[in-house]
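Shown here: the complex without one of its protein chains, the others still in place.
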Amino acid sequence: MKRLIPVSLFVLMAILLRPAAAADVRYPIHFPDLPGYTTLKCDFHIHTVFSDGQVWPTVRVREAWRQGLDGIAITDHIEYSPHKKDVSRDLNRVHDLAAGLAKQLNLLLIRGGEITKDTPPGHFNTIFVKDMTPLNDPDIVKQARLADEQGGFMFWNHPLIWGGKWTDVHDTLYKNQWLRGVEVCNGPTDTHYLTTFGLGLEKNLTLLGNSDMHVPDLRTRNTADDHRTMTLVFARQRTVEGVHEALLERRTLVWFHNEILGRTEWLAPLFERSIRVSKPTHRAKGKLWIDIENLSEANMVLRRAGNVGPTNLTLPARSVSNVEIRFDPKKPAPTELPYTVTNFLVAPDKGLSVTLNIPAEVESTKREE
Amino acid sequence: MKRLIPVSLFVLMAILLRPAAAADVRYPIHFPDLPGYTTLKCDFHIHTVFSDGQVWPTVRVREAWRQGLDGIAITDHIEYSPHKKDVSRDLNRVHDLAAGLAKQLNLLLIRGGEITKDTPPGHFNTIFVKDMTPLNDPDIVKQARLADEQGGFMFWNHPLIWGGKWTDVHDTLYKNQWLRGVEVCNGPTDTHYLTTFGLGLEKNLTLLGNSDMHVPDLRTRNTADDHRTMTLVFARQRTVEGVHEALLERRTLVWFHNEILGRTEWLAPLFERSIRVSKPTHRAKGKLWIDIENLSEANMVLRRAGNVGPTNLTLPARSVSNVEIRFDPKKPAPTELPYTVTNFLVAPDKGLSVTLNIPAEVESTKREE
Amino acid sequence: MKRLIPVSLFVLMAILLRPAAAADVRYPIHFPDLPGYTTLKCDFHIHTVFSDGQVWPTVRVREAWRQGLDGIAITDHIEYSPHKKDVSRDLNRVHDLAAGLAKQLNLLLIRGGEITKDTPPGHFNTIFVKDMTPLNDPDIVKQARLADEQGGFMFWNHPLIWGGKWTDVHDTLYKNQWLRGVEVCNGPTDTHYLTTFGLGLEKNLTLLGNSDMHVPDLRTRNTADDHRTMTLVFARQRTVEGVHEALLERRTLVWFHNEILGRTEWLAPLFERSIRVSKPTHRAKGKLWIDIENLSEANMVLRRAGNVGPTNLTLPARSVSNVEIRFDPKKPAPTELPYTVTNFLVAPDKGLSVTLNIPAEVESTKREE
Partner (left out) sequence: MKRLIPVSLFVLMAILLRPAAAADVRYPIHFPDLPGYTTLKCDFHIHTVFSDGQVWPTVRVREAWRQGLDGIAITDHIEYSPHKKDVSRDLNRVHDLAAGLAKQLNLLLIRGGEITKDTPPGHFNTIFVKDMTPLNDPDIVKQARLADEQGGFMFWNHPLIWGGKWTDVHDTLYKNQWLRGVEVCNGPTDTHYLTTFGLGLEKNLTLLGNSDMHVPDLRTRNTADDHRTMTLVFARQRTVEGVHEALLERRTLVWFHNEILGRTEWLAPLFERSIRVSKPTHRAKGKLWIDIENLSEANMVLRRAGNVGPTNLTLPARSVSNVEIRFDPKKPAPTELPYTVTNFLVAPDKGLSVTLNIPAEVESTKREE
């Protein structure tokens, strides 16, 4: 029927023009590199069907790549295997099955596993090891030693979930320099990092934040408002060895629920390179306006630490804020604005102190930007 | 330090107030029930790690529940097992592992599997069977017979992907009434349903649309613009038996890329019960306005089939459109608007014919709605 | 060139298939009606270019309709006119210019204005008046009397923004029953409703929440996570008179940043009709599971008030949660779960007390739901 031709044509067009699925697209996570270091986004604690997780190893590679991560360690439980009736117990399989796709996607894949003891002492990841099989042992001290001999980097997982006491065993592992890091933040778990962060600083451990995922991650990308808990690693090069060296040297920060935790040494330059303050866009009596651009993927929540500028200042990720600065018109316009970044924590109860510097306008030439 | 107290308090509050994760929430899919039938949203073709899929069986239950589905069949390949080095080959395990969670979530779980032959004849699902093990056989005619003896419902999967020829084998299965349905639409695959839809109508087969998912589905919900391919089943009751009876009686529609395909018998009442036309909200000379509410989860794209009303009319899912109707002011205002729903297909090249009826205003009483 | 034909065809198709703009679609706000009353969503405090707002009157009608509201009052300042150099000062124009579109869209449009004095006494809206012109007077007592004579309903706007003291003038207006309501919540302003809510309850005033919008509202719809501050009005009929009668009888609730504030008399049935608890979906030893559906547009945040059920329970808007209930297996399964809805406030510091009742399963028949 003639009347129906448009319907048919419409259908044909609709078919031909359907957008391609976006599932296999990678959205980079935007944090600036630091002088001498590339900023890698990593997750060192992830599970699959090979222990108590619910996805095949390649799913972990693809979801990490899609979400803009640079490196992951798949760390199935060594001693815990609820799927053993149905799934192989070869402790090296999970890494081997994921390795091909990781190469194709240029994702750094780090071999590892989770030492899983009752509390105390609890759970520990060891990563960068070469062969998981010999690590299946009832004696954690032996496990730690063997892992270390293979070049493993060991850290204490989610200490507070399982009690969190620092016992003699922890002391032994620590004094032998087998235990080098602590998972300050784990997955979406909310309530304990005030303590673990303090512990990590006190013992001078590498600070880590990981997802501990068991189910598929539904995120297509990581944003300030909805992101995987992860570790920012400041590496000399984007290789597995580069990550390893950075962890040994404690060059990390932790991104957790839109807060960034870590040492001032790394947090201060991360802030500085994430923020651009413009010359005044406009001036009036006792007022000036500036643009503040936040180039990073983290929202920043600032509180005034001096006498000038708005009391509170929220700088959403990847955006520009136009800010009015009021001052005594009888005095010179301010050029430095001291603030505290309340969601950039250098200690459990201490935000990062920063100064926003307003660039001087070039004197002798017309403004052109 | 006193100055830092606010920071610390802020952190504490931020921790306590974090929103709960939404991952385990179910978003219903809104399609109206039809007279005598409840409208069930089903997917009869899904894979897991037990053949070539990439998730554990419980993931399939939880994602279907979360997305508002009523029933699924997990249908791993019978003859194809790329994970056999690592995963059990017991063909009944996948269903058994998913059954507990399905009960908890009140999701209808149907035992099934995919008969996987080279083309021709291709792939066929059989569902509602009781024991998968005996179905592992090189002879498809035998498989079909055995499945039928167990009460299985067999349908031809994605015919065009694998060539699509109707051969003697198909004819044998069909004449024995072992082959009862055809997958008109499969996953996000775009280009072949014009043919399979015609085949299903010609052979009077049950029409099915399924996802054929292998990877995790990242959707948190199904919407008009982004939904899983699925079968709408009009069942006498929300039970596995209810689904079975409905499939045998061909009471289905297929929802695919925001088009709904199927027999007029079911498409017409689905439209009628999805749409509410208001009395005129306002009148002027030669003009009136009506509200048209689309209660369903599908966008509807209408083209005028008569002489009155807008030429094109898009009614987005779950919303109300205010529509201006122009007419010759010397004639009575129109009360019936003939349209074709171009994305509700009753044949490969034919949209559903409908009439929008404008309710009369009550004469003698004030409008109070 | 032959090779380019597909490009051209592609372009043509892309043009023909572009989706219609969604700007003129209405998304209903889902709150249940209460017994004997229809639940209307209203905003009684909005500005346009006719005082210090930034949009034309029809914009206010269309945005309210699009967002699912039932009624609005445009309430430009009577005494404040920063645009007077460019825009007419006829106080009735704003309503008259909006009235035609409001009729077409069946939106209830209420004539009103904002009495704008220095603090004290501050700002007051009067709505349901017939002629704004005589209300332009320096004496607020005279204004209130004249408005009342026209059938006006007067309420105190955002008391705390302008100091918030209850002065002799307020007392005069109140004792004459000219001042009948208080704006407990205003726009996105965050910090003062703990006091105004208490004031409204103490003085037995009608409780209102309004947007006080000056700029265009960018929302396409109202959701739990992002909605306009508004008043829920429980009216006998969906007419301007119906709204008026309900305000006089104080049948209102206030929806503000995903909290609902008001009297238990209305909050309790709103909760009850918004929530559906299923029969147990599954039972195990010492455990049962139920589905809890939240039919409303508000997220609900519950805290356990008894000894059974999860300590915290978040029920996102328009979704179903599957909840595990644990109990002592030696005792009967619980059928009543006492909770406090922490974001449904019946007093500034008091959440609504509710009981979730688990329906009994029908004994003698098979479950069929």
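Couple of notes before you dig in:
Read from first to last, the chains carry the letters A, B and C; within each, the first residue is number 1.
The criterion applied here is as follows: a residue touches a chain if its C-beta (ideal position, glycine included) is under 8 Å from a C-beta of that chain, and two chains touch if they have at least 3 such contacts.
A quick note: this is a predicted structure, and the numbers were derived from the prediction, not measured.
Considering the whole complex, the residue from C:His257, C:Arg273 or C:Lys287 that touches the absent chain is C:His257.
The missing chain, though absent from the display, is touched by one residue of C:Tyr37, C:Trp56, C:Trp166 or C:Phe327; that residue is C:Trp56.
Touch with the chain omitted from the figure is made, among C:Thr38, C:Ser81 or C:Thr220, by C:Thr220.
From the set A:Pro32, A:Pro188 or A:Pro316, the residue in touch with the chain omitted from the display is A:Pro316, counting the whole complex.
Panel shows chain C; residues 1, 3-8, 10-12, 14-16, 18, 21, 23, 49-50, 53-56, 58-59, 62-63, 83, 85-88, 90, 93, 97, 188, 190-191, 194, 215-216, 218-220, 257, 259, 301, 303, 305, 340, 342-343, 345, 348-351 of it touch the chain omitted from the view.
Even with one chain removed from view, chain A keeps its contact list with that chain: residues 19-20, 22, 24-28, 65, 103-106, 237-239, 278, 281-282, 289, 291, 293, 312, 314, 316, 318-322, 324, 368-369.
Criterion: only the chains that are shown with their structure count from here on.
Superposing the C-alpha atoms of chain A onto chain B requires a rotation of 180 degrees, rounded to the nearest 5.
Chain B and chain C have Cα centroids lying 35 Å from one another. Work out the mean CA point of chain A and of chain C, and you get 39 Å between them. In chain A, 10, 14, 16 are the positions where the chain touches two or more neighbouring chains simultaneously.
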